[in-house]
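For this depiction, one protein chain was excluded, whereas all remaining protein chains were kept in their positions.
Now for subunit A:
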Amino acid sequence: MKKIKIWDSPTRLFHWALVINIIAAWYTIENRLIELHEIAGHTLIALLVFRVCWGFVGSTTARFSHFITHPISALQYLVKSLKLKVHHKIGHNPAGGWMIVIMMLVIGFQLISGLLANNDLGFSGALSDYVSKATSDRLTQLHGLNFDLLVAIIWVHLVAVFFYVLVKRDNLVKAMITGFKILERQPAFRLRFASMYLAVSVFLLSAGLSAYLYYP
């Protein structure tokens, strides 16, 4: 039995910050706190941009190249996994990898539509001046609908995670908090972890972009 580091801290921080900010975006709009909603939204922009960049330059398990597989093999994995015939242990499994991509797209659309949205009460998203009022109105509606889609995807995500936790006895939640997993043996390939300096620089750039959009 070996304790192996799977997730680097930037990826873990990203994950939980994403959770907190999605909840914050929902809570604020539910209570008509549009200014705070916008802040949550722009925080999410910084997070998502960071994560996409990290998918190219980050640690092994964070990279798209590590977890994007052929869709067919992802489906095959899904079927086998449900029958408990395979157990992927390091990083995102092939089916989960695609879920990450879909989530990023849906969150990305939520952010872009939010930037172009308005609330008819004098607030409008940072980029809404670039489209007509009618388009902005339409995107505001889609922003609301896309949120329902996001909730549905989050549900699927939770169902999958707890399938691992409860059925496969692999506590993914704990791994996403600590970064470590207990494995029987050393992974066949070496996991490389990117430097903290790189993570901080990439995040500062992402946050800069988001802030640039926020401050007119």
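Convention: a contact is a pair of C-beta atoms (placed from the backbone, for glycine too) under 8 Å apart; a residue touches a chain by one contact, two chains touch by 3 or more; residues count from 1.
Convention: contacts and distances are computed from a predicted model.
One chain of the complex is hidden; its UniProt record names it "Cytochrome C Planctomycete-type domain-containing protein", one of "Thiamine biosynthesis protein ThiS", "ATP-binding cassette domain-containing protein", "Cytochrome C Planctomycete-type domain-containing protein" or "Xanthine dehydrogenase family protein subunit M". Contact with the undisplayed chain is limited, among A:Ile72, A:Val159 or A:Ala188, to A:Val159. Of the listed residues A:Leu82, A:Leu105, A:Ile182 or A:Val200, the one in contact with the hidden chain in the full complex is A:Leu82. Interface note: of A:Lys2, A:Arg32 or A:Lys174, the residue touching the hidden chain in the full complex is A:Arg32. Across A:Leu75, A:Leu105 or A:Val167, the single residue that touches the chain missing here is A:Val167. Mapped onto subunit A, contacts with the missing chain fall at residues 32, 82-84, 120-122, 137, 141, 155, 159, 162-163, 166-167, 169.
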